[in-house]
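One chain of protein is taken out of this complex; the other chains stay put.
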Amino acid sequence: MTTFDTALVGASSQPPHFQQFSNLVRYGVAGLMAVIGALALIFDFPFAQLGVFQPMMYALGLVVVCLVIDVPFRKLNYQLGMIGVYLFGAAAAWVAWYSGGNWLSQDAADFIWKVTALFSFLFTIAAGVWNAPFKNFAAKTAAIPMMYIVLFAFIGCSLWTVLYSTSDARIYPLYTYVGLKQYYRLFGAEIWHIAVKNVLIYIALSTTGAMVAGFLLAVFMDQKIRLEGLFRTIYLYPFALSFIVTGHVWAWIFSPEYGLEKSVRQLGWTTFSFDWIANNDMAIYCVIIAGLWQGTGLVMALMLAGLRGIDEEVWKAARVDGIPKWRTYISIVIPMMRPVLITTLVFVAAGAFRVYDIVVALTDGGPGISTTVPSQYVYKYLFSGNIGQGLAAATTMLVVSAVILIPWVYVEFVKGKQIR
Amino acid sequence: MANVQLRDVHKSFGATHIIKGIDLEIAHGEFVVFVGPSGCGKSTLLRMIAGLEDITSGEISIKDRVVNDLPPKDRGIAMVFQSYALFPHMTVRQNVGFGLKINNTPPAELESRVNEAARILKMENLLDRKPSQLSGGQRQRVAIGRAIVRNPEVFLFDEPLSNLDAALRVNTRAEIAKLHNDLGATMIYVTHDQVEAMTLADKIVVLEAGKIRQVGSPLELYHKPNNLFVAGFIGSPKMNFMEVEAVSSSASGVIIKSADFTEQRIPVAKGNVKAGDKLTLGIRPENMRADTKGDLKISGKMELVEHLGHETFVEAKTKSGVSFTGLIDGETLVKLGQDMALSFKANDCHLFDAAGEAVHRLKVPEIVHA
Partner (left out) sequence: MSSPSTNIEPTGPRPHPWLEWDRVVVYAFLTLTALYFLAPLYIVIITSFKDLDHIRDGNIFWPQTAYPDGVHFYDPWRRAWWEVCTGLECHGISPNFWNSVKVTVPSVIVSVAVALTTGYALSNWPFKMSEAFFTVLIVGSFVPYQVMLYPMVLLTKNMGIYSTLTAVIFVHTVFGLPFLTLLFRNYFASLPVELFKAARVDGAGFWRILIQIFVPMSLPILTVAVILQVTGIWNDFLFGVVFAGLPNYPMTVKLNNIFTSSFGVKEYNVEMAATILTGAVPLLIYFLSGRYFVRGIAAGAVKG
């Protein structure tokens, strides 16, 4: 009986201290390889402009993925997973070393490490699949794309951006440390000041505007009206459109030569003036009007869902107590809807913070530079030969959103221990 | 032989210790019921046997084979859930046959086994319906069918009757008992309802806060509870407990007294009871009688009277403020507020020491095999 069990349970029947020791050694070696590979790649990679960070990220990612899928606890997959990491670390170091001495052509080195990376990835997956009977490896294997995306796209890319914002990279992403020079330049640039001012105005007005108008619409929609579906469809359809479409539609209406101004004058009100779009000080409000047209319906829909979530008994109780309707909304309903309000606010504000497409379509930052927003600033510098500067602006955006988001995420997700 | 053994089984969720060392032997063909208040860990324990929860430490074996690391499907078990857990998009036939299909059973055999299960449960006419077209009782029957069809060594039931109404519950209970009789398989059944436990079980396992308090046959638990918890948990209405003091103890019993009783000898094993010990006297309401012919008398003012016809349930309070209940014959007319004396036999009394452990009775009613 016992021998049979041992075979089934596998590695867990080994003496624990032995297992721990061998894990330590193996992890140590694998980790060292990965670090050597990464360092070599950072400092010696001859084709660094193609993306120094990526091989490094592959190595780190593999180590973490192996750790997470419990590699050390099951024999077969443990070996396979480790082989993957060894292979990668060794090959990355090797390629970097020799090609640094111009030993290999760029294409050959590129090819070699890509093949190795692919194999190490396959080994990791195989490690998961073949051990499926032991633990939930299918689930972990299925989560590997998500892990890679989190590690490379979200964490890796953000870290890379932060790192390279301290470089003077221009057309090529080459790393030369220049400290905070890019930031001094950024905060000294007039266009950045305008962009920050614009985005602040945009966030403040479009958020409050959408929240107030959206809530008001939702309250009116909640009066047991006929044709509710029709009204909702009308309020919400702009949300289905691209910001590019919205921008151009409103640009046409705002156009002084052809749009609203000309048409109202034609109708007889000859002194009517509406040329905000051509006015440096007012153009940003055109963006806000267009943004509100697109976004209010969404807030309305979310608010309406929130209103419908309130127990009918609350209304009955308020009526029995003789509380007027408006009073019930302000003193009872709004406090009860606090979670919905906060969530909506965060979504609307986060959307406003990264406003981009609609400005591109409506004003393209004009007239002059008067409606530039930070996202546009980043984009402009990234793709016009001043990468370091663009990354410094992007990092600033990252820091600001992190400062605002982290308390919210903490309250919403960590404290509540529940992701909605 | 599909026996089940648990050896020092523990379970923790993070820092919370749910199961605190369970040792249990379940023989082949036994019907074992886990019973206990909610939160005692009985469902967790069942899920651990099923393989749906990891075991933190200890060993579970089924059929003399350690199954700690085996997935549920390889443990030779089938499970019936409280909410039936029928797949809403499949017909009854597909629901019942799902497990067989997964294990690549040939279609002809699958068909015949599903039909056989349907025949056993008398649900042939339901096979092509969707779960949404079935009543609660029918759904539960399909859930049982899904278990039967896999021909398991061990059946696991997780509060299967909780979602049924009272009448259906009695019927389904009888069906489960019959099923056990017909199939002769080992069954483990979790419930918080002691009536289900008493009626179904060969062996009841009483759990409290992750520990076994007593294991035994229904009548054993009723007549020989090992401790206050089991004494209070098994039996309805609940056993009366009264504070008493030991006057003296000898081989023939312990003499007790209290504010409400005169001194009386209770026939229990002397154990380590000494004069002056604080004890708890337990007496079941159904052992109370409406006259003064018993050995011990207790009188009080009636605070609740329920005439049920064949019997009468009363709740009263003595002058010293002790509440007690009695289930007396239905002929005696009792009025609310009336002062009245009830009595009971010394032989029917249970005694518990200060730690709540039973002082064993010398005379336990013989269990007569009819």
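Descriptive notes on the structure:
Chains: A and B, in written order; residue numbering restarts at 1 for each.
One rule holds for everything that comes next: a contact is a pair of C-beta atoms (placed from the backbone, for glycine too) under 8 Å apart; a residue touches a chain by one contact, two chains touch by 3 or more.
These numbers were taken from a predicted model, which means no experiment stands behind them.
In terms of the touch definition stated at the top, the absent chain reaches A, B within the entire complex.
For subunit A, the residues in touch with the chain missing from this view are 50-51, 53-54, 68-70, 132, 136, 138-140, 142-143, 145-147, 149-150, 152-158, 160-161, 173, 217, 220-221, 223, 225, 229, 231-245, 248-253, 258-260, 262-263, 266-267, 293, 297-298, 301-302, 305, 343, 346-347, 350-351, 353-354, 356-357, 360-361, 364, 374-375, 378-379, 382-383, 387, 390-391, 393-395, 397-398, 401-402, 405-406, 409, 413-414, 419-420. Taking the whole complex into account, subunit B touches the unshown chain at residues 47, 50-52, 71-73, 77-79, 81-89, 98-99, 102-103, 143, 146, 150.
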